[in-house]
Each structure stands twice: as structure tokens, then as C-alpha cells.
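In this view, the complex is presented without one of its protein chains, the others remaining in place.
Chain IDs A and B follow the sequence of writing; residue 1 opens each chain.
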Amino acid sequence: MYWNPNKECMSRDEMSALQGKRLHKIVKYVYHNVPFYRNKLQEMDLTPDDILTIEDIVKLPFTTKQDLRDNYPFGLQAAPQSEIIRIHASSGTTGNPTIVGYTRKDIGVWSECMARALTAYGVVRDDIFSVSYGYGLFTGGLGAHNGVEMVGAAVVPASTGNTEKHAKLIRDLGISGIACTPSYALYLAETMEQLGITRDQIRLRVGAFGAEPWTANMRREIEERLGLKGYNLYGLSEIMGPSVSYECQLQNGSHVNEDHFFPEIIDPVTLAPLPAGQSGELVFTTLTKEGMPLLRYRTRDLCSLMPGVCDCGRTSVRMTPITGRSDDMLIIRGINVFPSQVESVVLDMKEIAPRYLLVVDRVNNLDTLQVQVELRQEYFTATFDTPAAIDELSRRLALKLRSVLNIGVKVVLKAPNTIERSQGKSAHVIDNRNIQ
Amino acid sequence: MTIHQLSIFLENRSGTLIKVLDCLKKSNIQIIASAIADTAQYGILRIICSDPRRAYLELEEAGIAVALSDVFAIELENKPGQAADAIKTFSDAGISITYMYSFLYGHQGILVFRTDNTDEAREVILRNRLNSVTEKDLEQLG
Partner (left out) sequence: MMKNESAYFQPEIETLSVSAIRDLQLKGLREMLQRCMQSEFYRRRFREAGVSPEDIRSLDDLQRLPFTTKEDLRENYPFGLCCVPLQECVRLHSSSGTTGNPTVVLHTRRDLDDWATAVARCLWMVGSRPDDVFQNSAGYGMFTAGLGFQYGAEKVGMLTVPAAAGNTLRQIKFIKDFGTTVLHAIPSYASRIYEVMRQEGVDPVRDTRLRVLCIGAEPHSEEQRRRIEENLHVKAYNSYGISEMMGPGVAFECPEQNGLHIWEDYFIAEIIDPVTLQPVPDGEMGELVITTLKREAMPLVRYRTRDLTRFLPGDCPCGRHHRRLARLQGRSDDMIILKGVNIFPIQIEKILLSFPELGTDYLITLENKESNDTLTVDVELKELFTDDYSKLQSLEREITRRLRDEILVSPCVRIVPKGSLKVSDEKKAVRVKDLRKLY
């Protein structure tokens, strides 16, 4: 079953021609509407007429998260504000998040990409489908939601939290599909077991799992405990949100919606393009986006593009699961966290030393983030020697961290000089989860 | 009218308490009274000792989070009801006690407490002729 067989099963030649045509158009569009790109292209002595086929893409400059940060909030937006109907945000590397604006057409394209994924998973309009990604600025919730609505299944916008109620709804409503992070799926399975809800009482059939890396073992465990088939759903908000790529029934690599998002793999050090099959950093160019089109955006995700065509009938290129990152970003409960975000908050508070340690754990399938910081000796004074005062400081720091990271954080205040000074970046983080 | 108290920030893990006590032992400082306010994550150790200024410097030197603060210490007769009567005097004057602990020295009961209404507390002590312990008394105790 395909949602849009014309595009999903297009011959390679037709697809390349379509991509070339769209690439030329998008380059022309950003050249005329985004000063940032116009300057970049001019510096490289390029005009839109130099980009005529998809092979010409290698001539184009890369775009990085830093570029998004430098142009916060709307600098890379190509469409006029009145055409933008929604924005989403993802984690930035410091206090400012990354902002992405969508036009009405963008939301339509996105919904279709998501509908293609859901159709590949076997979701139909008779299904009752619960979306348990966080709703709001995070693309997971509303992105999956709009796709389910397009397919015509009944959406249950469960969002995150209140898992007990969610588990009961799955049983009582006969919910047949769910979109969430894989770790949340395991947490849900556990909650069901605690509530005495058994596999034969539920009708879950399809799981759309993404927003964080997961292993083959986790997939087996989730499928076994929830009695469903779990499919990978990949996306990132800078490019669109969930459904940039998705697995089909064969569960062997994720099909990229490449008529909208053109993938490349590069060497993260030399930035040279790598041939199919070789592992490197994934780079996307949006071919149809109006709100905030991006040329050769470096995702920092490491994977490879698989050679050959899938037996499912889709001709689109497949990517392997993500094996890691080329930067120090962490994914905690599906939310991206950069240690530098924590640093920006810690440096702002005079009561604590400019040292910190992130400890990430997975307790009962839920990720936890602990931020350890040191009290400054000079602030531990006569007026500061009660638990009430110290807890107030912890609370204030936790609140600031939450406002920047958008996830709950446990703050642990340590005595002065007890956190080892970091050598290199990775020393800021202890990740006790075992997910690679 | 107040005396010095050491407050020490202790993480809840083994070895932190002994480090403090060792440091005081090496410096030949005698602990006269102590109390711990503990929470799930950490504790605040409060100490009345001989030569609190020197103790403070030694602990700070050893890299321990320590603060020197002023607390009231009043002498009470060693018999039932004394603490209640004393605290009532303060309470009636609208003074709230942040924390309190006590110890016996010889035949004396000594009540240590901290309040944010310092000036009012001084006045109550004077007006009611309560005996407050001085730093000098502590040196003798030590």
C-alpha cells in the first residue's frame, strides 16, 4: 500500500529529473529571498543558473546549526511573515532555540510525508491512533498528528505524561496504532503490566517510533511486550519534523521522502561527499520548502545510504539507522540537549562555579538528566547555611535549565572543587544509558 | 551576645563527614556541640567549637564549604520546662526561630538557636535577663 505511488515508486531517472528541477527552483527562490544564501552564493561565484541538475548540488555551500543560531529568529526565513502559519522550535546550542517557520503548503507537504509513512506502516482510516510525542513547539506531536488526520484515522492526541490514563485508553478505546519514542513505548509496556493490562486486552498493531536512537534489541522487546510491529520514523525539525524518512513493512532501512528532502552523506571532517554504502554525516537539502528552505543542512547524524532498491516497491533511497553523532548532542526523552546549553545557564549564575557535569540515566525506561554543579565557597555564607536557602538555589537553577532545555532536570549541588575539571568536551557528560 | 557557629555543607556520600572531623582533630579544635540538618541530597553540619575563627580558616584551607555565622546561646537551668519557657519568651515577642539545638555542659543546659530577628532577640534577652553564653565562655569550655 502506498499513499502516493507516483512519487514513492518513481523511476530513478524521473526522480533525478524532478529533483534537479526542484533544486534549481529552490536555489533561485532562496537566492532572491534569503540574503544569507544570496551572499553565500555570491561569495562562491554561483548563480541559480549554475545549479541545473541534482548532480550540481555538490557545488552548493553547507548550512549549519551555527548559521541558524546566527540568524535567530527569522533570518533564514524565505516566505513573508504573513504566509507563515506556524512555527516550531528545537534545541539550539545556547539559550536561543532553533526556529522553523512553515507556510500552509509546508504543513500540507509535511502531512503528506507523514501519511506516506503511516500508510507504509499499514495504518488506515479505521484505525484509532494515539500520538504520544510531546505537542507544542516540538515537531513530534503536531507533525505526527497532522499526518494521522490526513490518513483519516482517529487521532488521540495523548501527548506525553499521564501514562496510566493513556494505558487505560489504549485498552478501552481499542487503540491500534501509536507514535512515541521507543523508550516511552517500553515505559508504557511496563505501566500496562503494573495495571494488570495484558496483551490480549489491547489491539495495538503499529508503532511509529523515533526522535531518539534505539537498538534492534529494544525493537524486539517492544514488539514482544506490546504485541505490535515497530517501525522507525526519522526526522528533524530544521528539515521538517518526523517523516523525513520511514521504514516500510520490510523494516530494512528508512525510505527518504527524497522528492522533498535530498540526502547526501559526507565525510564530517573533509566535507567531501561519500559514495552510497559508506558511513558518514547525513546532509539534507529541502527541495520544496517555502517557509525556511535549507541548502545542504548538516544534520550531524551519522549513518549511510543503502545501495539498491527495496523489495517493497518503493524506489526511494533508504538510510540505515543512525549510529551516532558528529557533535556532542544528547537525545534525552526525544529532546535534543547540547552541553553548551547547560553551560550558558551555569555561567549565568553567580552562586555556582563555572563547572558542571551532566549525568544521563535510564530508569524504568525513562531518561533522567542530572546536572551536577558546585557551590561557590564565597557564596556559602552565614545567610546561606540552611536547607531552605540551598534548595531555593537548586530550584532556581532547575527552573532556568528547564526553560532553556525544555526538559525537567534534577540539580545536584556539590561542595566546592568536587567536580573534576573537564578535559575536552566529552568530559562534561556521563551517559549511563546503553543504546548504541 | 551571639557566638560563632560553623556551618558545613556535606554531600551525602561516605567520607565527607570524616574529612571535616579529621581536619578539626588535626587542628586541635574541640567540638562542644553539633547538629545536622539533613535532606535527601546533602546535609548541613552545624558546630559550636573552641576557637571557631581558626577552625573556619583551617576548614576553608582544606577545601571544605564552610560558613561562619552568629547564633544565640542561652544558659538554662537543667530541669524540665526550661526550654519551653525560654522559647515562649521569644515566641511571645513575635520572634521566629529558624533552627535550634541544645546540649548539656556540666549542670548547665545550653540552648543554641538562630533567628532572623536578631535585634529583637537581643532585646528580649536583655529585658528578661537571660544568661547568654559568650565566646569567652566557650574558650573556657574548650
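Following the convention adopted for this analysis, a contact is a pair of C-beta atoms (placed from the backbone, for glycine too) under 8 Å apart; a residue touches a chain by one contact, two chains touch by 3 or more.
Please read all numbers here as calculations on a predicted model, not as lab measurements.
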Of A:Val30, A:Leu76, A:Val109 or A:Val156, the residue in touch with the unshown chain: A:Val156
Hidden partner chain, touching residue among A:Met44, A:Val363, A:Leu399 or A:Ile430: A:Leu399
Among A:Pro73, A:Gly122 or A:Pro321, the residue in touch with the chain that has been omitted: A:Pro73
Sites on chain A contacted by the missing partner chain, in the whole complex: 72-74, 81-82, 84-88, 96, 99, 101, 104, 107, 125-126, 128, 134-137, 141-142, 145, 148-149, 152-165, 168-169, 172-173, 399-400, 402-404, 406
Touch residues of chain B, complete complex, unshown partner: 38-40
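Definition applied: only the chains that are shown with their structure count from here on.
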Complex contacts: residues of chain A adjacent to chain B: 375, 377, 380-387, 390-391, 412-418
Touch list for chain B against partner chain A, complex: 7, 9-11, 16, 37, 39, 41-42, 44, 46, 60, 63-70, 98-99
